[in-house]
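Just one protein chain is left out here, and the rest sit where they should.
Read from first to last, the chains carry the letters A, B and C; within each, the first residue is number 1.
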Amino acid sequence: MSENRFARPGCDVAWCPGCGNYGILNQVRDTLAALDLDQQRTVLVSGIGQAAKLPQYLRVHYFNGLHGRALPVATAIKASNRNLTVIAESGDGDMYGEGGNHFLHCIRRNPDLTNIVHNNMVYGLTKGQASPTSPRGFVTPLQVDGVILEPFNPLAVAIALDAAFVARAYVGNVEETRAILQAAIQHRGYALVDLLQPCVTFNKLNTYQWFAAHTAPLPSDHDPGDRQQAFARACEEEPLRLGIFYQKEKPVFEEQLAAYAADPRPVHERRVDLGLLATTMRELGWG
Amino acid sequence: MSENRFARPGCDVAWCPGCGNYGILNQVRDTLAALDLDQQRTVLVSGIGQAAKLPQYLRVHYFNGLHGRALPVATAIKASNRNLTVIAESGDGDMYGEGGNHFLHCIRRNPDLTNIVHNNMVYGLTKGQASPTSPRGFVTPLQVDGVILEPFNPLAVAIALDAAFVARAYVGNVEETRAILQAAIQHRGYALVDLLQPCVTFNKLNTYQWFAAHTAPLPSDHDPGDRQQAFARACEEEPLRLGIFYQKEKPVFEEQLAAYAADPRPVHERRVDLGLLATTMRELGWG
Amino acid sequence: MATPPRSEVALLFGGEAGQGLQTLQTLMLRLLSQAGWHVFAASEFMSRIRGGSNSVTLRAAPHPVNAWCEKVDLCLILDPAALPRLQGRFGTETVVVGDPRSLGEVAGMIPLPLQELSKAAGGVLFANAIACGFLARLLGLDRELLNATVASYFGDSANAQSAANLAATRHGWEAAAPHAGCCALLLPSQPRAAAERPLLLDGSAAVALGALAGGCNFIASYPMSPSTGVLIHLARQARTHGVVVEQAEDEIAAINMALGSWYAGGRALVSTSGGGFDLMTEGLSLCGAIESPLVIHLAQRPGPATGLPTRSEQGDLELARYGGHGEFPRAILAPGTLEDAFLCAAHAFAMADASQSPVILLTDQFLLDSVYDIPDLPLADRPPETQIVVTAADYQRYAPSVNGVSPRGIPGLGAGLVCVDSDEHDAQGCITEDFAVRTAMVDKRLAKGELLRFDLALPPRLYGPADFTSLIVGFGSTYGCVREALARVDAPHTAFLYCPQVYPLPAEVVDALLQAQIVIVIENNATGQFARLLRAETGRGADRQWLKYNGLPFSVEEVVAHLQEEDWS
Partner (left out) sequence: MATPPRSEVALLFGGEAGQGLQTLQTLMLRLLSQAGWHVFAASEFMSRIRGGSNSVTLRAAPHPVNAWCEKVDLCLILDPAALPRLQGRFGTETVVVGDPRSLGEVAGMIPLPLQELSKAAGGVLFANAIACGFLARLLGLDRELLNATVASYFGDSANAQSAANLAATRHGWEAAAPHAGCCALLLPSQPRAAAERPLLLDGSAAVALGALAGGCNFIASYPMSPSTGVLIHLARQARTHGVVVEQAEDEIAAINMALGSWYAGGRALVSTSGGGFDLMTEGLSLCGAIESPLVIHLAQRPGPATGLPTRSEQGDLELARYGGHGEFPRAILAPGTLEDAFLCAAHAFAMADASQSPVILLTDQFLLDSVYDIPDLPLADRPPETQIVVTAADYQRYAPSVNGVSPRGIPGLGAGLVCVDSDEHDAQGCITEDFAVRTAMVDKRLAKGELLRFDLALPPRLYGPADFTSLIVGFGSTYGCVREALARVDAPHTAFLYCPQVYPLPAEVVDALLQAQIVIVIENNATGQFARLLRAETGRGADRQWLKYNGLPFSVEEVVAHLQEEDWS
């Protein structure tokens, strides 16, 4: 794939050998190329964590910001320049833990962006603490007696929020994951891809083998237009279903902004209208 | 109700005349008395907003903290002294907006506390901006063209998180609301009561009349043990159903803490065991 | 009780939230302004929507006024709680007006039968117009002007609401007959021609207009008193001026959105108060790390924590200076007048853009809620240009440069890639742990601080003799009361140094401190933050500190008293 113009060959990748992130990197890179996206208009936004390093290894614009804060940054980029393709990606701790509030409200906003969450059910970069998606009983250096919290079910929550696009993929299924990523990027509106990824160093439970054994595609008769069905399938724990659970056309955030009502240009192309401003000043100035 | 020992007569209540909060205050006060709770062991925790002023008007212990942060405070109070009855209450902006992340993760933790959310679909104290539950199109001084975000559905999200107790009440239905509050407080584990409340000053849409016309009790055959059914009913928008949507026995956070494995006493009753500490020091000290 | 005509007047209105003090304030401001006076109003109010006890102080004078004073010439009392709260400010000559029906008998009070007249006029909604008519007559104002003002406020006179309010005004006017002119203003002032109308703005509007003048086209914020006004003003202008406006789910989202917008070529603002600013400090640090421009409006109110949400303080200066972890440059602008609120807001965008650093606009509730007339706001000749470059294929976001500023590209404009990283990074924006690169990047970032201190700085202004020996130093909203007090007191060799830029300290501030034999720092907080900042930066602190921290701004009288306590010999 060295001709892939999104590839950044020769960079020093900081992931462990065997990490599921390599597969995600390949799949994202291939999807960007397959969609023939304009490199100059493709922006990746990430937080902090192992997953969040991904943009460093691609030839794209990127904004590698704070732990947990990729979604507000991505939303604003899209809202400031609607010509850009925006992908927000990070780990499960980043997106569902520290960033949980943005996850909720970004879905409510429904900006046209893709949200890829590397779900390895653990905090990789900080050395193996539980993440919101870690299973009950999962023992870590911090959760010495095992996790006692209910695991966060991102799909069920997204469907409860009536998210516009909700999917789960597993990095081990290369073709299927590419197809899901492609559909997610092409979807107009917010699209969640919860992407199962083995962390070979800190998650000895949810391994490649485990995922292979405990995942299965959604039944072929699954109707992504049916919210109740989507929710029911999202609640299933064994097997974890893979595929597009829910999809819906909804009004897109940035299309409804008053700022674009009269002027479709990105904000950076605009200049202050001084005459108009003088008028506004007078209007406000009459007490 | 002046003999109610939870009443704090003569205090200067800062709410507008006619506000739905008065009803909530009465219902909470009556419920505390009806449950014959020990006043010395009842703690109310709130954030900031009109709703969050409620504890000021009761004779209870209270912790009136920061906007959005009642749930972590309440969780820790309960985890530090399991003999206390803890109620966390605040407005919809506080609990679902600023405090959204705590809402998610508190439900995952499942501490034995009651979470009452005064849902007036608006920011009262800051003068009428949209809240997460404001309906689409709701016009405010800030949302001048109306709300463009999908309203937050707290019940659906709580059910998606498999919350232990999920209910909706309307302050206009006095008896029903008392019964729900009573069941919520008695429930072992996290209990959400989304309590619909008219804001007579800033929400001219969702008035007493509106709520009366657009709410209805859950059908009598509703089974709160059925998560899928609960979710389906939570998704219904017309009418808004009232009652206990979902209820489940689940392991309670503070009961699973290692700190209580050998010693059930609240932390304030314990003293450092210096002999044990010397041993620990030696154990850690061998490099 | 009639007093000789006055050359200026201070009115005080006390009432509950929801009783319409704001409407009355606006009506009286317009009326007095139209009558040719300079006007000023400041309100103090509780953190509640209805009830409680609030007040508005409104001044009219032949010269510009922009300070709060305690003295009251004419006081209108609308609720029983107001009287005990406010009467400490009354002098022997204060004329008190109120409705005996609600207040009971008060010695010397001029009765305004507001309940009765309101009922007759059609309800409590008309109380403001009645009061306005009543007061206008006590002040000896012109009846035609009164009618014109009321009519224009309530819409054209054909409309029913307007007509009813005009009638109510008349009732008020008539009820005042026995006391007409009892509090008359001296000059038979010339009404202004419509074309000469000054601007009547509050601080929030001035900041919002300044932001627009600075090219602001994006605001994401979470409501919080007293910062919300700016957000609302921009929301109202979203369509006209093409501003992306979003109420964020929390302050953390707000600042991260603002950074995202700058990254994509926007000019973004966030508006918040102390508690929200706390939550933004990690984003502030990110701003420093990725070298993004950013403008943050920090509207102060008394803390700590929720504190007094609707009151005033200058207690977050050190937070603005030191908030956010790690080390990076920033600037803090603290305007004390409406013109400066406008100019500082506009300049903040230019500064942020040119230095690729955060600029904090530090205001407070008093400034934001104060209204007065100013002739005009100084619009620039040309719209501001965002300093972005069209990137070449080999573009490096953090290319080394002498002054620390690297050309800023944005995605979609040019052939290069724009890579920004919150980790330490190399010139390209890639993560690095190279020790030498780290040192170079720290130096590069800090170098930009010099731009903020010199090239882009807003100098202080000195009022008083250039050869002063005593120097009063202040920032932000203490400006008005210090200037007015100095005009009243004979304080030889004393000058006032007003600092609209409090960090980094412009060289002129340092020079003035060195010249002074006695330095007095005035600030609206308890611990003397500005004095400490001056000492930290220059080694020269305050010899005397004038502090106030009860939630109210300084009054002119308090500053006069402080001045009089000084030994000017």
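Here, contacts are C-beta pairs under 8 Å (C-beta built on N, C-alpha and C of every residue); 3 or more make two chains touch, one makes a residue touch a chain.
Computed from a predicted model, the values in this text were never measured in an experiment.
Peer 1: The chain left out here touches which displayed chains?
Peer 2: Contacts of the omitted chain with visible chains: A, B, C.
Peer 1: Which of C:311, C:347, C:448 or C:483 touches the chain that is not shown?
Peer 2: Final answer for the missing-chain contact: C:311.
Peer 1: Given that one chain is not shown, which residue among B:25, B:74 or B:171 touches it?
Peer 2: Final answer for the missing-chain contact: B:74.
Peer 1: By the contact criterion defined above, which parts of chain B meet the unshown chain? Give residue numbers in ascending order.
Peer 2: Looking at chain B, the ones touching the missing chain are residues 11, 14, 39-41, 43, 45, 48, 53, 55-56, 59-66, 69, 71-77, 79-81, 83-84, 101-102, 104-105, 109, 257-263, 266-274, 276-278, 280-282, 284-287.
Peer 1: What chain A residues would touch the chain not displayed?
Peer 2: Residues of chain A in contact with the hidden chain: 14-17, 48, 50, 65-68, 97-98, 100, 123-127, 129-130, 132, 141-145, 201-202.
Peer 1: If the missing chain were put back, which residues of chain C would it touch?
Peer 2: Missing-chain contacts on chain C: residues 46-47, 52, 252, 273-275, 277-279, 281-282, 284-286, 288-290, 302-309, 311, 313, 315-316, 318-319, 321-328, 421-424, 433, 435-436, 438-439, 442-443, 445-446, 525-527, 529, 532-533, 535-537, 539, 541, 549-552.
Here, only the chains that are shown with their structure count from here on.
Peer 1: Roughly how many whole angstrom separate the Cα centroids of chain A and chain B?
Peer 2: 30
Peer 1: Mind pulling the chain A residues that touch 2 or more other chains?
Peer 2: 101, 104-105, 109, 257-258
Peer 1: So which stretches of chain C touch two or more other chains?
Peer 2: 238-239, 245, 249-250
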